[in-house]
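Just below is one structure, and these are the notes that go with it.
Left out: one protein chain. Kept in place: all the others.
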Amino acid sequence: MIPELGQLALVIALCLAVAQCFFGIVGAQRGHFIWMNAVRPAAVGQALFVSLAFVILTYSFLTNDFSVRYVAENSNTALPWPYKITAVWGAHEGSLLLWIFVLGLWTLAVARFSRRLPQEFASRVLGVLGLISIGFLLFMLTTSDPFTRLLPPAAQGRDLNPLLQDPGMAVHPPMLYMGYVGMSVAFAFAVAALLGGRMDAVWARWSRPWTLVAWLFLTIGITFGSWWSYYVLGWGGFWFWDPVENASFMPWLVGTALVHSLAVTEKRGAFKSWTALLAIAAFSLSLLGTFLVRSGILISVHAFATDPRRGIFILAMLGAFVGLALILYAWRAPMFSESGGGFKVFSRETFLLLNNIFLVVAAAAVLLGTLYPLVLGALNLGQISVGPPYFDHIFVPLMIPFFILIGIGPYVRWKHGSVPHTGRKLGWVAALALLVGAIVIVLLRAETSFIAMAGVLLAAWTVFSALQEPVQRLWQRLRHRHASLGRSVLGMSVAHVGAGLMILGVTVTTMLGITVDRVFTPGSSLSVHGDQYAFEGVQDVSGPNYQAVQGTFVVTHDGRPVTVIYPQKRQFRRDGTTTTEAAIDAGPFRDLYVALGNPLGHGAWSVRIEYKPLVRFIWLGGLIMVLGGFIALMDKRYRRVRITAVTLDVAATLGDAGTNLRREPEH
Amino acid sequence: MKPWVRVLVLGCMLLLVSRLAFAIDSEPPFTDPVLEHRYEHLLQEIRCLQCMDENIANSDAPLAADFRRQIHAMVGEGESDAQIKRYMVQRYGDFVLYKPPLQANTWFLWGGPFLLLLVALVVVTLVIRRRSRLADQEQSSR
Partner (left out) sequence: MHRRLVFILPILVLIALIGFFWRGLYLNPTLVTSPLIGKPVPDFSLPRLHDPQQAFNQSRLKGQVSLVNVWATWCVACREEQRTLLHFSKQNIVPIYGLDYKDDRQSALRWLTERGNPYTAIAFDATGNVAINWGVYGAPETFLIDQHGIIRYKYIGPITTEVIQRELLPRIRALRREGT
């Protein structure tokens, strides 16, 4: 009975989504106030019924209702209860429900925080979100119903995929989906602006915080995913350039470009059509990711088991949403006069344009590499693989100029920069970065490659240049007590520091990390990077739904004890699959990583030992970027939006269709 | 879906989970660090065809172990990286290489990003020139 209620909730949500979409878009187009008044309740109702469906599926998992096929396939009575909750999104149908649920959350948030927006505009935004809900609800109800019954009910469930029985599962997918789906809000704002025929600085100001929040979640999701695959896959890698990872990276790159481009549109009213295109592209790439993961069109370790009907449905949906948005764009965008005035070659605008170019070209390169095998196959031109070596080769030359520019951009004034001014600010930073780079190179002697040196140098440059402004302000404040630093600027500095630390981590781990695969017998030991690893043998341990063999390694350095670590090899009762639980001794500056391979008889084991310097900096950098975004979000400007939006809107209405509206930023 | 495709997909899914017991062989490492480095590097660039998306360094599939044994032997016999890659390509096609060779059907793959960057930079230059003229006009009209 209860699962049928879930189904019913989805059907009701679909009906409400149709109302939300129709009243939102048509009501705004016709200026029909009663219709527009119905949009918000429809949206809230839609979101609540979707949430109800989500709660019901969770309930079915918690009560071990194996008469529901999806529960029977992905849970088990022996599964610890926290994993019963995360198992809800452990496979295709449930993760799709999570997608729709998250879209519901975003819809609720927009419905709640859009009251100060002009009614027509808010209606259109909610209408577009409703259209997306319709698409995904239809997809779910026609091809991927999680509430389908299993007759007769299974006595016991198959259990959740062992790989997913990890705390990371509680964080990574929800965060990633918050980011993916959040891009739909930026998309809806852009489409609403195109529909309304008004696209201006005010639009940019409204959509900027939303985009920033989506970007924050996406950054958390990707950072977390990287960390998770590091410890769960047993390879010691942090990024594999797998098609599905690329699918999350592309919207991130374009979303990052969008966050920067919105700054130009908001402050200077310029590049409006470009910004709108980026907003459409970011969400399109999110949809593309959904398609790639769920259609089986590419070979990936993360892909869901597939059904061709699903692929066709998502492809049709992708074509419809993106196609409509782009047609609207081709029709409306040329009408917006490119206002915003001029700027000199050496100006903030130029640097932000270059930022966008490099990020978008990087995203295009990832897209090209991901889809190239598919395109060749479709054209019958051969079969190739595009793997990490390709992406590394393409990315490094794109990122070197990008990170040089990151350091300079923030110190160039809007509209008309001054080279001596920027030079004065950055001269000592450059000198310091070179000095640190030189010291590092001397310390590492000749064993480093050119790339490693360039990476360290760039990281130093990025971090120091990002710190220049806050440090200077702090210094001034200590002396005169009147210098202040806007949260927006501080957030940017912090985010850039994060990017720099990430580059440092990636470079140092990749270039100076050590991996050794050896055979160990009990009592044998091996020295890796000065640490002595002594193997004391294995013993059997037992978990709630698995049996494991656990090795013991005593690590010492010059005779001093460092740590004792216990890598495991788990065999799950579900179907005898084994997973490798690497043992990691994490430190701020290095990780020691030990994973058991295979038993070779007589107590001997093959073992992988890795020394990973600064690997934590990769995720630390990601989290600092998130912190930066969060600080920027706390900027006074966005809190003031609620008040000023009304006045701005009045001004916009009075202005000539708003397109020529130019609004000078307060600072 | 044809039934055997399903079998294949299922097989791959099983491999997907079971491969997590990753690959470490019992063969002794090369005493020459140069050879060992070359060997490890080659393993990163060869794809395991039996699995979903993995190089043979990380894959636990039996085929990956066979590939490693073969490559280990060839490195030991003094064959060059190019020779070893050619050996693999002759048998399994370009699909086996994670770093696609530069050839007629891949020039756009390798050149595309830089071509796009070039086009984008040209467009940006034009935009900036127009804008800076605009800025000059604004200044003079003030």
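Note that the chains take the letters A and B in the order they are written out, and that residue 1 is the start of every chain.
As a convention for this text, contacts are C-beta pairs under 8 Å (C-beta built on N, C-alpha and C of every residue); 3 or more make two chains touch, one makes a residue touch a chain.
Small disclaimer: the values here were computed from a predicted structure and weren't measured.
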{"item": "Omitted chain's touching partners, listed by label", "value": "A, B"}
{"item": "Residue among A:22, A:231, A:283 or A:329 that touches the chain left out of view", "value": "A:329"}
{"item": "Listed residues A:167, A:319 or A:423, member touching the removed chain", "value": "A:319"}
{"item": "Contacting the left-out chain in the complete assembly, out of A:13, A:298, A:412 or A:618", "value": "A:298"}
{"item": "Absent-chain interface as seen on chain A, which is shown", "value": "273, 277, 280-281, 284, 291, 295, 297-299, 308, 311-312, 315, 318-319, 322-323, 326-327, 329-330, 333-334, 371, 373-375, 377-378, 383"}
{"item": "Those residues of chain B which, in the complete complex, touch the missing chain", "value": "4-5, 7-9, 11-12, 49-50, 62-63, 66-67, 70, 89-93, 95"}
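By our rule, only the chains that are shown with their structure count from here on.
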{"item": "Chain A-chain B separation of Cα centroids, rounded to whole Å", "value": "23"}
{"item": "Partner chain B, residues of chain A touching it in the complex", "value": "161-163, 233-235, 237, 240, 242-243, 270, 296, 299-301, 303, 305-308, 341-345, 349-350, 353-354, 357-358, 360-362, 364-365, 368-369, 372, 376, 381-390, 393-394, 397-398, 415-416, 515, 517-519, 569, 577-580, 595, 597-598, 600, 606-608"}
{"item": "Chain B residues within the chain A interface of the complex", "value": "1, 9, 13-14, 16-18, 20-26, 29, 40, 44-45, 47, 51-55, 58, 60, 93-100, 105-106, 108-110, 112-114, 116-117, 120-121, 124, 127-128, 130-138"}
